[in-house]
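This structure is in structure tokens; I'll ask about it shortly.
A protein chain is absent from this complex, but the other protein chains hold their places.
Right after this comes chain A.
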Amino acid sequence: MSFSSMSRSQSSQRSGVMNSASDGQKRRSIIAEDHEWSLALVPLLTTLCLQHIIKHFEEKPILHELQPSFKTYVLQRLPASLPLTITANLISDESYWKRCCEARWGLADISTYDNSWKQMFFERHLQSIIELFIPDTTDTKTVLDVLPLCQNYVKQLRVSQLLPPIKEPSRFDEDDGSESASDMGSDGPSMDHFDFRMLLDKLPNLKELSVVYCVKGCGMNFEWNLFEFTFRDCESLAKALNSCKTLQVFRIHRSKVDDEKCCVIVNHLLDHPSLQELDFSHNHISDRGARAIAKLLNRSQLKTLIVCNNQIRGAGAQALAHALAKNNTLTSLNLRLNRIADEGGQALAQALIKNKTLVNLHLGGNNMTEPAAVALSQALVENCALKSLNLCNNRLGADGGKVLEEGMTHNCTLVECDIRLTDVDQDSEYSICQALHANQIKTKHNHDPSAKV
């Protein structure tokens, strides 16, 4: 309709020119009033139409009806500020979404988003909405409105902060940290964060979820309760995880997950059909939580388990080792910076004798000493699956080094062994390095022919 009016106005302009010409003694030439006017400068009708379409794309999105060349023309010129309700399911062109991303966040690394600009845009969009969501004050509609638009494109969610509800805005702004810490700590229920239950079961393609229950950049407004992971949060999160059957990777960092919460989460993750990686780094999990995780190990398809920087001690490590002895899916286990000590190390070493799938094992900073080294050297002799072993920051001592050296001479699969800061002799370290090198060359030779074939 508007299109027709435009063309009419154009024709009227032209007829005006003609009239002026015909007045001049019926000559059949056009006398241009504008000397700079030439036919080459006149835009084509098609470009005018396309520009019109672009201009009114918000009211009337016409895209798939166009010819391919016109379509690219339109896509190149569509503004990035168009509302998502129109563009989300209509445009699949990557260049448009690249423009959107660059307009919003500047430079970005696309490789972490499956090389898809659209995925990146929607994932980051949803992340930002969740990160800025303030319970009880922000309307849940803001999230629910976006969901139908982005549910098909979001595959991973990396939430780097979750804001707590604002109980007393005035106090929140003014207060110093020390006083309110005790006050706010008491009224737990009001401190619940964003509820993932309304989100996760509506994302059919979600594969990866990273959550951190903390506030970024609080600066001088620091309060302990800003970093509180409440029990109710934990329950809601666990239920949400249980409802999301496509999830493959779950990470929860720096969120003060203690044994109780760990148990709740793990109980809800039992028999999950697709979970492959579980990451509880930088939390407060100790033996009870470790026991729960050990139970999970044999009731899921976990391939990677990371519990670094927790407080697991010998008992927890024993439970994990017990599960590991029966397990045949786990390939990577990270127990860095725990306190499993010698008993845990011995238990794990015994489990390694039976296990045939574990490839990576990180036991750095675990207060282990010579007995653990003896047990591990025995495991190295019998195990033939392990490829990478990290034992740094354990006081194995010179004797432990010698024992390990002996174990290494009988092993032919281990490719990496980190024994820095373990008080091992230079000689034994060198010989271990030699053995590793020999193994490396061997594996390389085993792999090369296959690669060539």
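The rule is short, and it goes like this: contacts are C-beta pairs under 8 Å (C-beta built on N, C-alpha and C of every residue); 3 or more make two chains touch, one makes a residue touch a chain; residues count from 1.
The rule we apply is simple: contacts and distances are computed from a predicted model.
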* Quick one: the chain not pictured, UniProt calls it what, "50S ribosomal protein L14", "Elongator complex protein 4", "Ribosome production factor 1" or "Dynein regulatory complex protein 1"? -> "Dynein regulatory complex protein 1"
* Asked: Of A:87, A:393 or A:411, which sits in contact with the chain we cannot see?
  -> A:393
* Touch criterion as defined above, residue of A:197, A:261, A:322 or A:336 at the omitted chain -> A:336
* Structure fact -> The one of A:298, A:367, A:409 or A:443 in touch with the missing chain is A:367
* **Interface with the undisplayed chain - residues on chain A** => 336-337, 339, 364-365, 367, 392-393, 418, 420-421, 448, 451-452
